[in-house]
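Report on the structure given below.
Rather than the whole complex, this shows some of its chains in their spots.
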């Protein structure tokens, strides 16, 4: 293996477009949401807490985004049987709660998005709307 | 949506009246309590730890108050099946322990009250007495 490798990163322009589309979807379905977007290292790129959203959902949305960015898969794919042990071992970082999806574009894993405050279905719908807005895989 | 929106906040006069009434109820039933009141963003407005109360109940009372303020509902309404996962993803912020109630008055969610140290029934009784003292919904 070489000492460096090429990759791609999500820009703030991309992250803010995701927020915009996520908020628009949340308003459409009438469910205020917390939306968090992290990069491939789990560091926050952008986030918003809508009026009426549960403020503690900021924390769970961050965990969802980090889980998806770290594993490269949806949070719901974390096997049920290992969830308590993995949550404990990662200080709550890994969660199986629905609403976390990886951000994949141009063949690269760019990070993750986590959405929280609604039902699992609503959280996922908002995350998918955000992914579609930048042409990412859904 | 506009850039700002009207709301109402709980004053310290209201928070201290809640403490007073909560302590009176706790003394009436003979169960010392920790009582914590937070605003709509989860920031502490007032709290008291009664002589004889469990000092670690300060922490659980805070989690109860934050859960109720964040969700707008009683802590016991958090579905049993998701409690462990949500607690882990929010660093213990969301709890299903009884004794956390939202503070609703004049049509606004003003925050939450959390009570801990007694049985679930005693904790709820003290929280309700505090809510009634300011004319909040019970």
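Should a chain be cited, it is by its letter among A and B, assigned in written order, with residues numbered from 1 in that chain.
In the analysis below, contacts are C-beta pairs under 8 Å (C-beta built on N, C-alpha and C of every residue); 3 or more make two chains touch, one makes a residue touch a chain.
Note that the structure is a prediction, hence the values are computed from the model and not measured.
Shown here are 2 copies of a single protein sequence; counted across the entire complex in this file, the number of copies is 4.
As a convention for this text, only the chains that are shown with their structure count from here on.
For the pair subunit A and subunit B, the CA-based superposition corresponds to a rotation of 90 degrees in steps of 5. Between subunit A and subunit B, the centres computed from C-alpha atoms are 30 Å apart. For subunit A in complex with subunit B, the residues that touch the partner chain are 27, 51, 54-57, 59-60, 63-64, 83-84, 87-88, 91-92, 95-97. The touching residues of subunit B, counted against subunit A in their complex, run 1, 5, 41-42, 66-67, 69-72, 82, 84-86, 88-91, 93-94.
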